[in-house]
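Below: one structure, written as structure tokens.
Missing here is one protein chain; the remaining ones are kept as they sit in the complex.
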Amino acid sequence: MKKLRIGIIGAGRIGNVHAQSLTYFIPQAEVAMITDPNEQAAQRVAQAYGIPAWGPDYRTLLADPSIEAVLVCSPTPTHADIAMAAMRAGKHVFCEKPVDLTLEKIRATARVAQETGRKIQVGFNRRFDHNHGRVRQLAASGALGQVEIVKITSRDPQPPSPEYAASSGGLYIDMMIHDFDMAMFLAGSDVREVYATGVSLVDPRIGEAGDVDTAIVTLSFENGALGVIDNSRRAAYGYDQRVEVFGSLGMAAGENDGDTTVRLSTEAGVVSDKPQYFFLERYMASFTEELRQFVEAVVNDKPVPVGLHEGLMSVALAKAARLSLDEHRPVQVREILEA
Amino acid sequence: MKKLRIGIIGAGRIGNVHAQSLTYFIPQAEVAMITDPNEQAAQRVAQAYGIPAWGPDYRTLLADPSIEAVLVCSPTPTHADIAMAAMRAGKHVFCEKPVDLTLEKIRATARVAQETGRKIQVGFNRRFDHNHGRVRQLAASGALGQVEIVKITSRDPQPPSPEYAASSGGLYIDMMIHDFDMAMFLAGSDVREVYATGVSLVDPRIGEAGDVDTAIVTLSFENGALGVIDNSRRAAYGYDQRVEVFGSLGMAAGENDGDTTVRLSTEAGVVSDKPQYFFLERYMASFTEELRQFVEAVVNDKPVPVGLHEGLMSVALAKAARLSLDEHRPVQVREILEA
Amino acid sequence: MKKLRIGIIGAGRIGNVHAQSLTYFIPQAEVAMITDPNEQAAQRVAQAYGIPAWGPDYRTLLADPSIEAVLVCSPTPTHADIAMAAMRAGKHVFCEKPVDLTLEKIRATARVAQETGRKIQVGFNRRFDHNHGRVRQLAASGALGQVEIVKITSRDPQPPSPEYAASSGGLYIDMMIHDFDMAMFLAGSDVREVYATGVSLVDPRIGEAGDVDTAIVTLSFENGALGVIDNSRRAAYGYDQRVEVFGSLGMAAGENDGDTTVRLSTEAGVVSDKPQYFFLERYMASFTEELRQFVEAVVNDKPVPVGLHEGLMSVALAKAARLSLDEHRPVQVREILEA
Partner (left out) sequence: MKKLRIGIIGAGRIGNVHAQSLTYFIPQAEVAMITDPNEQAAQRVAQAYGIPAWGPDYRTLLADPSIEAVLVCSPTPTHADIAMAAMRAGKHVFCEKPVDLTLEKIRATARVAQETGRKIQVGFNRRFDHNHGRVRQLAASGALGQVEIVKITSRDPQPPSPEYAASSGGLYIDMMIHDFDMAMFLAGSDVREVYATGVSLVDPRIGEAGDVDTAIVTLSFENGALGVIDNSRRAAYGYDQRVEVFGSLGMAAGENDGDTTVRLSTEAGVVSDKPQYFFLERYMASFTEELRQFVEAVVNDKPVPVGLHEGLMSVALAKAARLSLDEHRPVQVREILEA
């Protein structure tokens, strides 16, 4: 079997995760090269997974004609430029989210995709989670009837450093972007209007930096349904990731995953597992699954499961949420898209 | 043991429920009389529970000096007037919610309570529910740390008739009022600001009558926490009543009650009970408990557990929600209170 | 509505429970008299529930022709004699379990029932529990196919005093008798063979008195199914009452009941409620339901739901279990019945 030769650009945490998935779990693909400006990081990942080539410059990778697809795992501000360069070099692209912090660049990337005919998939891995995916499947199957309410709870186990929080673009773009995409995925519809609340309760330095760490955002979907997302930067009991879709015929809802199903009953009560700690534990299988589907789409020339429309809309919603918070009013997503 | 002699004004569904609770479960009290303009209804309840006197006119009841306390279970527009008359006749009062649809009358009722020194408890029975009460207890105990997010899901099994929906004052006052009170109970704080969404997805006639049947309302509490309530007039799987409080040290959340804990595992899946059907099933024990505490407060001259402040604020929030929907903007509760 | 006039013989714990059920929850019946050799005990119960007559001697009660049915709540050794006397006095009888510790007396009681045509129901209240009843209902409906395995876990929260344990007839007759009856109820079949293990792990004084406090008993049912019961006199987490029926098409299993559905999630784990503490909490509704069905059977002249066959077989199984333990071999129930 000929394997799809893939290059990975960026040897940080997520580049490492993808290298592992491709090496161990996706027999149809192989990692041909990994690059990172920090060449030692690239080398470490290469040696860990037996990747035959590495280097500091992604252009070397793009220049290798035997490489058919690349994963863009570099810092966010470089995503779009590298993705465009890769497509122009003839590669199919898997691009981490967000594609860019500006709608302009995302749209430019989309134009390049269209011109070159290359595929580009955006890394919203949570769509491939076993629980969330099942909820979506039930909604899409009609088992819930017409979707009326979508609810998402998404809380991190502990807050980032105030420095990171400040530089990340803020909670709505850095953290809730996953939930915006999940909301549209679950509802099967884009969002029309956003109303955002947000406060700083977890770490005052986050508030001083102009960001929020606790937020509830209400959504009105194009299809008439309503939605709500709540985020917190800190949950004492671990990584809280639950979704619920309510429709005219019923409800589908997923609980958190624990490490075991064991319950301990003593005089003190009945104790069960906390949620798995953080995204590398909770979502590891989804990282593999999104790549498996990307590889399959490339190999069999099928549409990718998550494209630039999703990449664009999630960023637009994050911007709408921030504008809503700043101006203390509901914001039409159209205002953002047409700005 | 001398029993507290209680009169019940109104022999409808809730008057009947209270007669049952007092007769069977509250040994400290006895029902001395029940009145209803529909005298046959009064007679039916009287005979069912062995109540020695009944009649068509609540003034007969108020004139009986042996009756120390009354339950006001008449139609909403009469609540405040009867409550005031009862207090002026020297009775302590348990008043069904809402006390009135206007803040003026609620405030007038409060003035009469102060002048007469009579106790008045408002019938927010859900505060006395075993699940919600436990969540509040955990929050109040400090086990959750500082409260940051309050979430309430409240969905009825089936919609009212469009006629009822139209005459009831609308979803926010008729249905969500319970959840507004619950939110303040759980947060241990009043609400500062309300943002309401609402659509008609369940029954178009409800929308035509100017009301909504599906709604999500975001709350900002005085203590800095955020909250969200979702309501639907129709849940295919039954009466959905869940609350969640999230704080700096953890989360407490209650699931629905089913009739049994039995799970049936077959080739088709693992099936457990639906939520108990509606409020008479789900909240019966809470109706008893609120009366038990009312009787205890009267007998031992202690403060009632739910007073007119709660009665006023819940109506103010309902009005704020409706104004928010109408003007499509967040509304300060102060705007309503100072109008 | 004419009410069934009932007399209660025995004003101990269970007599009190039944008085409460009949007074508050069974409108078709009224308690006409209660007797107890300890007349003060009888008086206390009478006054608590408004029972108009009481006294020390059950014969006074049997002599009252207006009393149509009696509840035999006296000490076990007197059950059969009083039940027979009551039937001969023309009363229908509800008799607490065990009917007697000898098969002879139970059979004699059955003969009197046949001669007099009076109804006699045995107090196996757990058959009327919401969870166990649902499991039985699913088994009886065919939803589980052919029953193959029945499992019962039954553990008390704390052991009795060694004195009580010694005088009670031992674990198999005092505690497991409920489970023997439950096993036959769930399987829809009598038991053919019993193999008992039993050890004293909880309190050495129980072992010194010749009894066991921890036991596992295997059953072979007449219908070919297998069963197992485990008992302990002490469960640190409370009263553990679970049943499971496994058949060719699936399984039905009930979990314990807690006081609430609330879960507390903190850094320490996710904690939910312990099982309700003991039988008065866990089985209160079943005590009412067995009486409701008894009253209905008497009033409408229908068969009682649990009769002397069940009373006899449960005692036979307890004897078989003890013989199995003593002789360290499987015992045919026939050996006991034909002894």
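Going in written order, the chains are labelled A, B and C, and every chain counts its residues from 1.
Assume a contact is a pair of C-beta atoms (placed from the backbone, for glycine too) under 8 Å apart; a residue touches a chain by one contact, two chains touch by 3 or more.
Since the model is a prediction, treat every value here as computed from it, not as a measurement.
Novice: Looking at B:Gln114, B:Gln137, B:Ser167 or B:Ser272, which residue reaches the missing chain?
Specialist: B:Ser272
Novice: Looking beyond the chains shown, say which of B:Ala166, B:Ala236, B:Leu249 or B:Leu337 touches the absent one.
Specialist: B:Ala236
Novice: For the chain that's not shown, point to the residue among C:Trp54, C:Phe128, C:Tyr195 or C:Tyr239 touching it.
Specialist: If we include the chain that is not displayed, C:Tyr195 is the one touching it.
Novice: Residue by residue, what part of subunit B touches the chain that was omitted?
Specialist: Subunit B touches the chain not shown through residues 236-237, 258, 265-275.
Novice: Over the whole complex, note the residues of subunit C touching the chain we left out.
Specialist: These residues of subunit C touch the chain that is not shown: 145-146, 148-149, 151, 153, 155, 195, 197, 199, 201-202, 214-216, 218, 220, 224-228, 230, 232, 234-237, 240, 246, 248-251, 328-330.
Novice: Which parts of subunit A are in contact with the chain that was left out?
Specialist: 24-25, 130-131, 134-135, 138, 143, 249-257, 259-267
By definition in this document, only the chains that are shown with their structure count from here on.
Novice: Using each chain's Cα centroid, which is most distant from the centroid of subunit C?
Specialist: Following the centroid criterion, the farthest chain would be A.
Novice: Between subunit B and subunit C, what is the gap in Å from one C-alpha centre to the other?
Specialist: Each chain reduced to its C-alpha mean, subunit B and subunit C end up 40 Å apart.
Novice: Name the residues of subunit C that each touch 2 or more other chains.
Specialist: In subunit C, the residues touching two or more other chains are 265-267.
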